[in-house]
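Below: one structure, written as structure tokens.
Right after this comes subunit A.
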Amino acid sequence: MKRIARSTLQTAANLIFFALIATAVLSSTYYLTRDTIAQSVERAKLKLVMQIAPAELFDNDIMRDKLDIPASELLGTTDTTTAYRARLKGEPSAVVLEAIAPDGYGGNISLILAVRASGELAGVRVVSHKETPGLGDYIELPKGPWIKGFDGKSRAAYKDADWKVKKDGGQFDYMAGATITPRAVVKAVHKALIYFDENRDRLFAETAEEPEGLK
Partner candidate 1 sequence: MRTLYRFHGGIHPEEHKLESSEAPARRAPLPKKLILPLHQHIGNGAKVAVQVGDKVLKGQMLASAQGMISAAIHAPTSGSVTAIAQHPVPHPSGLDGLCIHLESDGEDRWIERAALDFRAMPKPELLDRLRDAGIVGLGGATFPTHVKYGLPSGQRIDTLVINGAECEPWITTDDRLMREHADGIVRGIEVLRHLSGAGEVLVGIEDNKPQAITAMRAACAGSDIEVVAVPTLYPSGGEKQLIRILTGKEVPSGGRPTNIGVACNNVATAYAIHRFVDHGEPMISRLVTVTGNVRTPMNVEVLIGTPLTEVVECAEALPGTTGYILGGPMMGLEVDDLHLPAVKSTNCIIAKSAQLFPPPPPAMPCIRCTRCAQVCPADLQPQELHWFSKAKNFGKTQEYHLFDCIECGACAYVCPSHIPLVQYFRFAKSEIWQREHEQQAAEIARERHEFRMFRQEREKQEKAERLAQKEKAAQAAKPAVATPLPVAAAANADPDDTLQMRVDADIARANMQLRIDAAAARAKEQAAAAQPKNIDALTPQQQAEIAEIEARRAKLREIASDAGADDEPPKQI
Partner candidate 2 sequence: MWSSPFISAPASVSQIMLRVIFAMVPGIAMYVWFFGPAILVSITLASITALATEALMLKLRNRPLKPFLTDNSALLTGWLLALSIPALAPWWLVVVGTAFGIAVAKHLYGGLGNNPFNPAMVGYAVLIISFPAHMTHWLTPHGLEGIVLSFPDQLNYIFHGILPASTTLDALTTATPLDTLKTQLHLGLPVNEIRDMPIYGHLAGKGTEMVAIGFGLGGLYMLYARIISWHTPVIYLGTLFAIAGLFHLVDPASYVAPTFHWFSGAAMLGAFFIFTDPVGGPTTIKGRVIYSAGAALLTWLIRSYGGFPDGVAFAALLMNICVPLIDTWTQPKVFGRKGDGK
């Protein structure tokens, strides 16, 4: 009995010894890399934002000038998302929004879009989707230029009835055999523009303290 107890304690002590060394190594690496990791994460996000909101559009620290946006039916979001504001010489020039198209062939399609202060689209990108590879995935940039078709479009230029794929009588192109996906994206972008129009002033409000006010 005594032998078992001794073996039990001794083994536990041994393992603790190794665990201590391991923890020490891990925590030191963690502290050494913590800042670099944070920088990398931010840089990656900025890279994405800059794809749709080109550098000449803003001179502010866009990653800091952000605004929490509560879930909205028009954006298709169910959680709070973040909007980034671009300002040029202090004047609001564009806002970067997240939107979700809920009726893709394979479910939700996450979008990020930049709307200029004029209500014109600066750019749209698909962040994630589950569309059929090779069929519906041409909405993704490297797979096809289709998404660039939104650049410069606005509700002023196209009537609401034009925000449809050509097959349904609208203005937007699509690929034969895959209409569901572009249909969903066009619809989501259109709704996001409506959202922008309805909330324009609040989106560009100088202070971001009252996100509740946005409805």
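Quick note on selection: all candidates are chains of the complex that A comes from, given by their letters.
What we mean here is this: a contact is a pair of C-beta atoms (placed from the backbone, for glycine too) under 8 Å apart; a residue touches a chain by one contact, two chains touch by 3 or more; residues count from 1.
In this text, all values refer to a predicted model and were calculated from it rather than measured experimentally.
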In-complex contact of subunit A, chosen from 1 or 2: 2
Touch list for subunit A against partner candidate 2, complex: 103, 105-106, 132-135, 167, 175-180
